[in-house]
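Heads up, one of the protein chains got dropped from this complex, but the rest are sitting where they should.
By written order: A, B and C. Residues from 1 in each chain.
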Amino acid sequence: MNKIRILFFATIRDKFGRKTLELDIPNEMTVLQLKQKLANDYPNLKDSLKAVLVSVNQEYSFDDFIIPANAEIALFPPVSGG
Amino acid sequence: MNKIRILFFATIRDKFGRKTLELDIPNEMTVLQLKQKLANDYPNLKDSLKAVLVSVNQEYSFDDFIIPANAEIALFPPVSGG
Amino acid sequence: MTFPTIFSITESEIDLNALLEKITLTSTGAAAIFTGMVRGVTTRDDPHETEYLEYESYIPMAEAKMKQVADEIREKWSSIEGIAIVQRIGKLYPKTPTVLIAVTAAHRDTGVFEAARYGIDRLKEIVPIWKKEIGPNGEEWIEGDYFPKAGE
Partner (left out) sequence: MTFPTIFSITESEIDLNALLEKITLTSTGAAAIFTGMVRGVTTRDDPHETEYLEYESYIPMAEAKMKQVADEIREKWSSIEGIAIVQRIGKLYPKTPTVLIAVTAAHRDTGVFEAARYGIDRLKEIVPIWKKEIGPNGEEWIEGDYFPKAGE
């Protein structure tokens, strides 16, 4: 198993109601599989997850990426700084 | 006669050795005629007067302009602010 | 010679004088600076009033992405000497500067204006910062519309 930490920001954090989530996931899990798991476990995140940005260890990441050991994942909407 | 005041700046002021000159000039004198008179009266200004900028009452002025009464004239090289 | 690159996410006031000084070298002759402020009144698109904005950031990633923006600027405009990229976060009221991009170079005609423009555009694309707008009719998250690609 792979212990990861997920951070939530902005709208998706508000939806989730929490800033972080620690999770044990199978080795070799992809970003897409993680999003599917979250949508399954937390149905009210389902909509937010459709257009979510994902970072893994502070780099943008994509559906077919495999999540490395002890990854820090973040889920957030398109950025709006400035 | 028309009493005018001439201000000198930068290189041409250094050449002239003075910042200002009060002068009585004939009515209807043009800028060109004034430059010719100055080149005549102050021969060491001759070179500086070839590419000089002239303002009359704080507006850029040109050879065929007639100098109005009590004008404030300035003579200076192309500007180099910034 | 090392060229200074400053990036920061801060809750403090943005001090333009101090930042400019930090990116001015003895060879520097020109700086272009962009700042963004909170608008109290917006008339374009969806006209509305704003009481304040509340900014948040995923700070370590935001710092890494600011560094990336600076690297991209240096790659595109080799004449750039210093770069400062600062985002203020927290609760920010109308007229307050919220973001700054400043770049310096020896001369003004080798890309400083273009680089500053590029910097703010990229910040709004890839640096993880979000703002929530609080107005007379409630609050609303402002979302961007850019989806970074792999390697961005």
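Observations
By definition in this document, a residue touches a chain if its C-beta (ideal position, glycine included) is under 8 Å from a C-beta of that chain, and two chains touch if they have at least 3 such contacts.
Nothing here was measured: the structure is a model prediction, and the numbers come from that model.
Contacts of the undisplayed chain with the visible chains, over the whole complex, involve B, C. Checked against the hidden chain, the listed residues C:Thr26, C:Ser78 or C:Asn137 yield one contact partner: C:Thr26. Interface note: of B:Gly17, B:Pro43 or B:Pro78, the residue touching the hidden chain in the full complex is B:Pro78. Among B:Ala10, B:Leu23 or B:Leu49, only B:Ala10 touches the chain that is left out of the view. Residue-level contact of chain B with the missing chain is found at 7, 9-11, 14, 51, 53, 55, 58-60, 62, 74, 76-82.
Listed here are the chain C residues that touch the chain not shown: 15-17, 20-21, 24-44, 94-95, 97, 106-108, 112-114, 116-117, 120.
What we mean here is this: only the chains that are shown with their structure count from here on.
Centroids of chain B and chain C (each the mean of its C-alpha atoms) stand 49 Å apart. Shared contact sites, meaning residues of chain B that touch two or more other chains, are absent. In chain C, no residue touches at least two other chains.
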